[in-house]
Every structure is written in C-alpha cells, then in structure tokens.
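This is the structure I want to talk about, given as structure tokens.
Removed: one protein chain of the complex. Kept in place: all other protein chains.
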Amino acid sequence: MANRQPSGPKPAVADQFTGRRLIERGHSRFLEHTQNATGIDIGACYQCERCTNACPVARYMDIKPHQVIRYTQLGWREALIHSTTIWVCLSCEMCTTYCPNAVDVAGLINHLRNTAARLPIRPAEKELAQFHQIFLEELRRFGRVNELWLMATFNRRPDILKKKLKDGSLKEDLSLGFNLWRRGRLKLLPHRSRGIGEIRKLYRHRHGESD
Amino acid sequence: MKNTAHPHISGKALVVGGGIGGIQCALDLADTGFYVYLLEKSASVGGTMARLDKTFPTNDCSTCMISPKLVQVARHRNIEILTLSRLAALNGEPGNFRVQIEKQPRYVDQEKCIACGACAQKCPQKVPDPFNGGLSMRKAAYLTFPQAVPLKYAIDAQNCLYLTRGKCGLCRRICPTRAIAYDQQPETLELTVGAVVLCTGFELALTRQNGEYGYDRYRNVVSSLQYERMLSATGPYGGHVRRPSDGRTPHRVAWIQCVLSRDPSRNRPFCSAVCCMHAAKQAVLTRQHDPDSQATIYFMDVRAHGKGFDDYIERARAHYGVHYKRSMISQVYLEPDSEALIIETFDHHLNRKVEETYDLVVLSSGFKPSEAFGDLAKRLEIDTNPYGFALTDFQHPVHTSRPGVFVCGATETPKDIPETVIQAGAAAAEAAALVHPARHRDVTSETTPPERALDAEPRIGVFVCHCGSNIAGVVDIEKTVAYAKTLPHVAYADHFLFSCSNDTLQKMEALIRDKRLNRIVVAACSPRTHEPLFQSVLQKAGVNPYLFELASIRDQCS
Amino acid sequence: MDLIRASTARAARLEALSDHTYSVTKTGLVIGAGIAGMTAALALADQGFAVHLVEKEGSLGGFANNLTGTLEGNSPVALVHALAERIKTHRNVHLHLGSQLVAHRGHMGAFAGAIRTTSGEEAIQYGAVVVATGGSAYTPTEYLYGRDERVVTQVELSRRLQTDLDWARGLRQVVMIQCVGSRNEAFPFCSRVCCSAAVKNALLLKELNPGINLVVLYRDVRTFAFKELYYLKARRRGVLFFRYIPQAPPEVHRENGTLVVDFTDRSSHQDFGIQLDLLVLSAGIRPNAGSAQIADLLKLPTTEEGFFLEAHVKLRPVEMATAGIFIAGLAHSPRFIEETLTMAKSAAQQAAKILCRGQMTTSAAVAEVDEQKCTACLVCVRVCPFGAPYIGDEGVSCIPPSACMGCGICTAECPAGAITLKHSTDDQITAKIDALLENP
Partner (left out) sequence: MALSFYPGCSLEGMANDYARSITAVFEDLGIDLVEIDDWSCCGSTAAHSLDETMSVALPARNLAAAGEMGLDIVSPCAMCFNRLRYAQLMLKRGSFDIPWQVDTGLAVHDMTRFLAAPDMLAQIRKRVVRPLANLKTVCYYGCQMVRPPSITGHTDFENPQTLDAIMGAVGAQVKDWSYKSTCCGASIGIGRREIRDTLTNRILDKAAHTGAEAIVVSCPLCQANLDTVPRRPGAGRLPVFYFTELMRLAFRPAAEAGWFRAHLTNPLPLLNTKGLVAA
C-alpha cells in the first residue's frame, strides 16, 4: 500500500509553513491552545523517537508520532488535521506508555482527531472516519451496538459499497458473516435499551454545544 | 615533634566508603599528616572501580590501576581500614566529632587468615556472586575478588550453613591457621575524629524489579556492570564474552542508552553523565575481543563532554566501526529459539519498521546513590536533592549541609573516575583545612634501627613462598629450598606458606637478625608492589633495604 | 631453581645504598589568580602554608570576571569578590599582581625561580607548584560575527541581559548556534559548558520576554548530570531545540538588511529560513595565551589544543608528570566553576603532601653520572621523560637524585656509558644473567 501513505507531509504543507511563517504567526498560539485543552506538556519532548519506534502503524502515517509533536510545537495545525496519522492511529497507547517525558502522544493525536471531526473538512482517511460516525449513529439508535447492523449500515454507504464490490471485499464480508451466523455468533436483531431516551438527549445536548 | 596546639581538635578523620573516591581521599589525608579511618560496608575495599574491566579513554586495565592504590591504603601506617562497618551515629562538632561505628563480624580472624583459600574450596554452599552481578557463583566463605584488600576471607552469615543451621563447620576443621571464628559478635566502636568525608558511591538504578527492556526476563539482556564483568579477565567467563543463556560468543551486541536516565516519566529526569563513554568503551572492547562482532549503540545525544572524549567516540566510530543509532527503543522482543533479541526501529528511508536481531543487549543503566546512603544522610541530618544525592553549595562544592562533613564522588552527582579522584582531593583539602592545627599529632612515623655494619662475606638468606597452592602446586618447594642451600654464599634457606602474611614477615625479621643474614632473596609472587613490603622487613631487621632481591617464581614458573 | 640461582648470584653483588634526603621548602607557588589560582592558594594558606600567588594581569579573577550567572543561578562575580577579599587579607598569601614567572629550576620540594614585576625581578623558593593559567573565550570567525552587531556570543548576551532589559523585551526571534569553534577539525574538544550556557540564557530570555521565539541549533545537548533538569525546563518553556549535523551546518546570511539563518530540522525534515533580530553563538573555551610560555618554562607537556596534559588521565588527574607540579582549572580542560573550585582544592592538597614534610628522601635506585666519562652530549637531557638531567656548572651532566625516577632510559642511551643506574649495576645484572645461563 506504498501508494496509500505519502512519506512525510505533502509538499504544499512544507511550502505553506516555512520558517518565515514560524516567526510572523506566533506559532506558540496553537501550541498553548492545545496544551491548555489537553493538559499535555508538549514542549517536554526531546525527539528521541521512542514513540515512532513503538508505533505499530507508523508506516501508514504521513506524519510520524514524533513529528506530530514537532508539528504541534511549530503550530502546523492544518497539516495535522489533514493528516492520515490522526485516523490511522489505533489508540493502542504504545507511544504514550513509553514516552520518557510522559508526553501523552496518543492523547494529543486523539485530540487532533476530535478537532478534525468537528470541522467541515474531508478526512484523509474517509472510511475510518465514517466507520466511527456510523458506530455512534448505531449507538444513538439502540443504546447498544449490534455488529451485524453496524456492518450492514457501513456497507450500505454507496461509496463504500462501490469500493467493496470492486475489490471483492464485500464477498469476503458476506462469507465471513455467513460463517459466523452458522456458528451462532451473530445476533440478528439489535437490542434497544430502555434508557435510549436519555442517551439521545445526551446526543442532542452535545450537538447543541458543538455547532 | 608532636603537635600540641589546639588540643580540642582531633588529628584524625573518618572516610566513609572504600571505593576509588574514599581510597584517594584517605591517602590524600594520611599523606598530609592525619590519621584516617577508612570505613567500608563490604568485606573489602575497591568499590565499583575494582569491578570494571578497562577504563576510557586510555583503555587501561582498571584492576591494574586500582591495585597499587589498594596496596597503598592497606600498607599505609596511618590508614586503618574498617570493613563490614557502618557509621551509626555522629555527635560533637567540626574538629571534634564523636562517631559510633557498627562492625559486623567477618567470622574469620583477620590476624590469622593467610588467604590460602582452603575454606572457600571446601565450603559446600554456593551463592550467586554479587561481585560478578550474579553471573557466577561463589561460596559462603569467600574473597570478594582476587586482589581484595584486606586479602582476608569472610563468611557471609546469610548463607553459611553453620551460622544459619548449625550444620557443616567444614571450613573451621580444615583451616590451616585456625582462623575461622563462628563466635565473632557484632561490635560497636567509639571514635573521635575531626572531620568526616562521605564517599559512598553509587549503584545502578536498574533493578530486577523494574523490568526495563526485559531485564531479568530475557537471559541475554544484561546491565552495563554485568557486561563489564563479562569482559573482565577476572569475570565469570574468564574474559571471554559469553551469552548467559548458552555460553556462546555473542557476535551482535547492542547497547541501549539512558535506561532510567533522562526519564522524567520514571521520576529520573537527570543524566547519569558517564554512560555514553562507558558504552563507547564497552563497544570498542567488544570489537577488539572479536573482530567479527557487530556493536550498535542506541542513543539520543552523545555526551562526550570530557577532555578528549569526543576523540575517543570518533575512534570508536571510525576505527573500531561501532554503529551509533540516534533512536530510542521502547521494548526488546525475544526470538524464542535462539534467545536472540529483536529491536524494532522505524526506518525513515524505507518508511517501515525494521527488526534488528542481537545476540546480547546491554542496558546502560543510570546511577542512584548507594542504598545505604539514604539512611546515612538521615542519621547525619545532611540535605539531599529529590533523587537522593548529597546537596552541596556552589562556593563550597564538597561541603554538605552539615559543617565538618564533606562529600566526594557519585554521592554528590553521577561522575566519572577522574572527576571523583579530583573531588576526593578537594574533600581531603577541606577536611585538612579544618583539622590542620592537629597535623602530625595522631600519626606515627617509621622508626628503623640503625643498620648493621656489613660483614665482608655475603650471607644470603633465601625464602621460598608457597603462595598457598599457587606456587607449591607447580614447584617442588622442598627441592628448591634444598637446592638453594647448595648455592654459593647462601647461609640459610626456608619456605613459608604465605611470605606476605603478617606473622611470616615477623618470623623473617627474626631470622635475619639471628642468622646475621645480610642479603635476602625472596622467591615469591611477582607483584613489584611486594618489594617495598619485604624491604621494610630488612630495614626493621637492621639491614639496608637495597640488599634485597625478589625472584618472581610465581609468574615465571607457576 | 634457575631463577633462584640467578637471584642469589645478584644478591651476592648487591651493595648497600643510602637514600638521598633533603629538606623541603614549605612554600607553594600558584601561577594565575583566576578562580582556580585563588582557590588553590587559599586551600594551601588555610592549611598554614605560605603561598606565592603570581598573576600577570593587574587584577584578580581572570576569565570569571566576564561571567554573569550560572545555570543554577549562582554568581561567579560574587565568588570572585569573596575569594579576592580573602586573598588580599590572608597572612599566608604573597600576592604578586602584574607579575610573571620568568625562571624555574630545581625539583619537588626544593624549586627555585624568579618573578619579574614592573619593579624588577624577585627570586623565590617553593616546594610545589600549582599551574592555574586559566582559559579564554574563542572569538568566532563564523556566522558574520564581528561583521554584524546582531551576532553575539553567549557571554556577550548574558552581560547585556544584565543591563539592557528593554532591549531583551524587544526581541522577537532569537536563534542560538552551538559548538561554534568546538568539535571541529581545528579544535576537536567539546567545550563542556556551552550547552548549559545556552540553556541558561534561553531561560533568562523567556523569563524577561515570554512571547519570544527561541530556537537552539545543536549537535548533541550535553547538559549532563543535574543540568539536564534545566534543559527539560527550557523545553517546557517552549524553547525549540533543532539538531543539525556537521556536514550540513546552519547558514547565516543577510537578505536586504535582515539577518536570516537557514537550517534543516532533522525531525520534521523541513528546511527553515528564519529571519531574526539576534543570533547568539556558543563560542568555545581556549587555553589562556600565557599558558604556552609556562609550559615552556616548566617543561610541561600539553595537548594539541594547548591544555596541559596530566600525568595520568584516571588516577593522577591534577598531577603533571614532573613531580611537584600540579594543574587546576581551565588550564587543564574546559570545566564548570564548581569543577574548577574542586580541582583547585585537589591540586592544592597534592601540593600539601609535599609541603607538609620536613624532609624528603628519594630512592637511592637512581642514575649516577661518571663525570670522567661524560661528554655533555645532551643525549640524557633529551631522552629523560622527566627533564631531570641538565648540564651543570662543571660542563657535565648532573642528574639530581630527587628529580630522577630511576627509569634507566638515560643509562641505556648514554653513548659514553657514563651513567649507571644504582641497584641495577652492570655487574649485578651480568652476574644474574651468567648464573641463569650456567648449568648446575
């Protein structure tokens, strides 16, 4: 999948954020804002690359974990929220666990992912973003998430359906689904929790604030 | 000329800790007219330096460097070594402290022990040898290391069958000099000293518990000090680097730097200052031992901030082909079959993880003050920093917060040998400045009888040394002595188990007088360090010290 | 057995020798009155020894006078004052300002030399010497230094920060470049203190001017031991540290008036061109110009960089190979003030080992010149590693027993065979060898 992961940030970004920008726009503003929002001490990093060496998916990231820290220090917000990194990250917490400076790298990446999700931008990893959204929608519908219905809703998305038809992964899905069903591992009907009302209220409440 | 000024000031000093810092400090004080008690918690002095193989930047043999110093303190008439001892209490004021020393029993009579090693040979109880980082076994009756000072065996009470279960008692039965003394009791000494210097040194922050990089989980992950022992000729593998798991020679060796150093997440945010050079040296030695070997150092910054250190790093890189990788490691993985170790790093050019496989991984562990220092600092009410090192003052870099108590070496900050030796001198200077009115008061100086007039005819005395079994095992002593008697001018010949032991020296002295010997030949071990010892015997017997000859039969025959 | 035969054969030919003894001059000489020199002098004086303290400048303090504060917030100047006060008032210290040591001979315990002052020459006797000739700051030729007033050294910056606060508060973008004039072909040494100096000034600037953009370009950050805590603090305060490699050092140039530094960040793989209003160079430490003359006069070896070379790197770090001469401070190597204080006291203590003795005996196993055979060919003078032999007034070589280490090199080298090493005389050795060869 070499074609799917540009190594290093896109050239446009590099030009857009040269040293001169570094000076005129106080780069520290984004840094401070992020530090305050997350309570993460981003400055502490000394770029030892423990996080990147620990990350199981670094190769799929256009901005490697240690660079995420550097970019944040430099105030390169745009590059970050447009990166594949924030979506590919597994939240496996290897980076955070092993950081000698106790920098919560995974927390930072998650914060950036949250930020990107709130903005009207096309996520660099569309399917990953969509999956998360669909998951939350399912949760909103029933209060619990039923794997069968989750997959169904996901695969029903026109673009995804098209792609999966093309690369044959839909067939795989179906045969796996059938296998699981034969073994009684699929629950056909979703359970709707009684408290669904208050959960939906919570959703409305959240959206009330966030837009 | 006794110094009687300032009677309230004591001309004695107490040096706590028998590592290179303490040894240097003791010598620097004793050589300037003060009497020194050198306190050591273990059975012999030498500290960490005695455990090192070679040292940077000269690659000199560490033992060879420290041994003469060890002999010096051992034979210095104004240094009294108190082993297995701890400073229990300190009262009084600068210039006149009263100190309480708790001395643990050695269970071996130091006067009688001739270090023949019989007790250790026969002792049935094996225990992991702390001197070798647990990589080899020693007996419950033991000598810390071959050049130990004092060169006296000890019995460790935790493991001795007799002391724990009242069984065995073998060593007492076979000891040729009846030196074993199970009934020795702990004693408390009360001393008066003018000044105290703390040189308690350091230990590795890496412990079996905290499991860094699979330490104590994977057999081929070792600490920097363990690897030092593995390199050493006196180490567990006799100087051939072997893997603990299978005894094979490791060809691919990796060092991981800053283990529990520069690590705020473990509340160890400081740098241990010497590990960069230490690792470079070990890598160089590894390449020397085995030219086919591959040495890789994973690091962040090379801290070669000492005189000529960068040059050494450059040689390690260019001349010895040591690989430096500026990349820190999260975790070490085990290859199950070979027990090789896998280190994963992210390769920016390939844009993917690469797995590097090593036969052995060495963890360059950070330092912490030696375990005992924590309580000592509390007892003495001296201030320490958050990491347990002694606090000093900018203008007085060897003063602790308690007047009259000084500090040197890694007790203050992690530092290398030269800086420790320098600081030891400084601590000695401060102590001396405090007690100098009492200089020469508590020391004794050599008094030698007038030399006998030399008879025209040489009357040579030959003393052949068994050196335990070291020589006797190879050379037929009886025959040698008999032969010596036939040689021209030889008036007397005899043999001793250990010529260098105190009682033998006294015998020798008496013989020289009685037999009117005027030339002495001692056939013994080589160390030139022993020549002055025997010369002093001649002097005591009234014979000119230059009428002495040493035949080094231990080196050249046995 | 052969060995024993050989030994007895030699023993029969051994002769009684008596060690040579002489009395010790209980006065020390300290060369250089910087922090190291003053401290060494006081360390001796406080132990009751008289000291000559010789300083070629007219004032005390040396290099430290340029320094403002340490990383840990201590004041070198206050230290200099404290030391100077004691030096001026201490009864055991004989201070010679504006003076130079111009002659030096003799040996451990009994040296004789001369000091030249404005008022003429003065002969002095001393038993031991502490060399503390100090160091000086490297004057950069790199990065437009001296050609653009916006380019300064760390020392200059910290001095200006003391007086010109408004200027500091006006700064917006500052870049510091490490290892200027250190760790390169011309001067391979690391100057040890520059990383801490940069961190110190960076923290100070952030203190005065929190909004400032501060970039430090480094090769390795060497804030060892507890100085690392300040490096951490600086990072937390938002100082940006970028590593550069010697093959691609930063480039500084002027673009129509504005000062620009170009460099590559090894982490983000980005090229930067930063416009700045202040460029600070971490210029390294050099030995003091005067030290060469002292090295010459005292016959002391130095490193290529011009620092004095100690007798043994590990175990005799403050001793020179020549007995009775010791070394302290920047004259030995770049070091921090605490380390200099420590080293000076240590050197003084080694000197005290000599001064505290009434008499001194030297081994009798020393080289002896047969004046009849000596042709004053100077071979011994040249080969002796300890500079012991000299051509005496009788025009033949003299080897003072107290200066001779008994190594035997001259004995072997002397073409006239005029030198014998006592206790290893030719007939003793030959006797031994013959005995070895003969068969019983």
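Letters A, B and C mark the chains in the order given here, with residues in each chain numbered from 1 onward.
One rule holds in what follows: a contact is a pair of C-beta atoms (placed from the backbone, for glycine too) under 8 Å apart; a residue touches a chain by one contact, two chains touch by 3 or more.
All figures in this text were calculated on a predicted structure; none of them were measured in a lab.
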Whole complex considered, the hidden chain contacts A, B
Sole residue of B:Ser42, B:Gln331, B:Gln395 or B:Thr504 that reaches the chain not shown, by the stated touch rule:
B:Gln331
Touching residues (missing chain, whole complex) on chain A
1, 56-57, 60, 87-88, 90-94, 96-97, 104, 106, 110-111, 113-114, 117, 125, 127-133, 135-136, 139, 143-148, 151, 154, 169, 172, 176, 179-180, 183-187, 191, 193-195, 198-199, 201-203, 206, 210
Of the residues in chain B, which ones touch the absent chain?
211, 214, 217, 331-334, 336-337, 342
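By our rule, only the chains that are shown with their structure count from here on.
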Chain contact topology (line, ring, star, complete or other):
complete
Which pair wins on C-beta contacts, A-C or B-C?
B-C
Which integer distance in Å separates the CA centroid of chain A from that of chain B?
57
Report the inter-centroid distance (CA atoms only) between chain B and chain C in whole Å.
29
Using the touch rule from the top of the page, what residues of chain A touch 2 or more other chains?
44, 46, 101
Multi-partner residues in chain C (2 or more other chains touched) are 221, 232, 269
Under the stated contact criterion, what part of chain B meets chain C in this complex?
20, 24, 28, 31-33, 55, 57-58, 60, 65-66, 69, 262, 264, 269-273, 301-311, 314, 348, 385, 389, 392, 394-398, 413-415, 417-419, 421-426, 428-430, 432-433, 436-437, 439-440, 451, 454, 458, 460, 462, 464, 479-480, 483-484, 487-490, 519-521, 523, 544, 546-553, 556-557
Listed in rising order, the residues of chain A that touch chain C in the complex are 8-9, 14, 17-20, 22-23, 26-28, 31, 41, 43-47, 66-67, 70-71, 73-74, 101
Residues of chain C that touch chain A when the two form their complex:
172-173, 211, 213, 221, 231-232, 235-241, 243, 262, 265-276
